[in-house]
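Please find one structure pasted underneath; my questions will follow.
Note that this complex is displayed minus one protein chain, with the remaining chains in position.
And then chain A:
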Amino acid sequence: MTYLMFFLGVCFAVGVLGVASNPSPYYGVVGLVLASVAGCGWLLGLGVSFVALVLFMVYLGGMLVVFVYSVALAAEPFPGGLGDWRVIGCAVAFVAIVFGGLVFGGFMGAWKFGVSTVNNVGVFVVRSDFSGVSMFYSHGAGMFLVAGWGLLLTLFVVLELVRGLSRGAIRAV
């Protein structure tokens, strides 16, 4: 189990590296999907299945799908993927920066293995993540309303940004 969590952590970092090395956006979205699947598996391994489910449905199924459709705006005849020397150079340079910083900082015990999870205590208990998120409706009601208001405002912001014609925010033609 420990090695599975370590493998998922490595997959997460490798997927994000695939996004950060700035390939063509068609391939960058693949890296982001891999990273979010690995992150979801990571959260499942730690026991918080509700938060993992929210990540899958809202992030992967909502936001990333919209991103995948929007990369159609980045169409180019020869998309540079992971075989392009510029992309590989970016990836190698970023890994060198992070691990150079680790070596310079003395690793800080990065080789200790230890993961704490949510306890499995049976059926007649409430899981920690379910009970935590349900506090949105009790003590967190103010923040819940603020978040909902923010989402409503974002809807109008997006509408005004893409309206176009003579009243849009960014429009020259």
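The rule is short, and it goes like this: a residue touches a chain if its C-beta (ideal position, glycine included) is under 8 Å from a C-beta of that chain, and two chains touch if they have at least 3 such contacts; residues count from 1.
What we mean here is this: contacts and distances are computed from a predicted model.
Chemist: Under which of the names "NADH-ubiquinone oxidoreductase chain 4L", "Nicolin-1 isoform X3", "Methyltransferase type 11 domain-containing protein" or "Large ribosomal subunit protein bL21m" is the non-displayed chain listed in UniProt?
Modeler: Missing chain, UniProt protein name: "NADH-ubiquinone oxidoreductase chain 4L".
Chemist: Using the touch rule from the top, list residues of chain A that touch the missing partner.
Modeler: On the side of chain A, residues 5-6, 9-10, 12-13, 16-17, 19-25, 28-29, 32, 35-36, 39, 42-43, 46-48, 50-51, 54-55, 58-59, 62-64, 66-67, 70-71, 73-74, 86, 90, 94, 97-98, 102, 107-118, 128-129, 131-133, 135-136, 139-140, 143, 147, 150-151, 153-154, 157-158, 161-162, 164, 168-173 touch the unshown chain.
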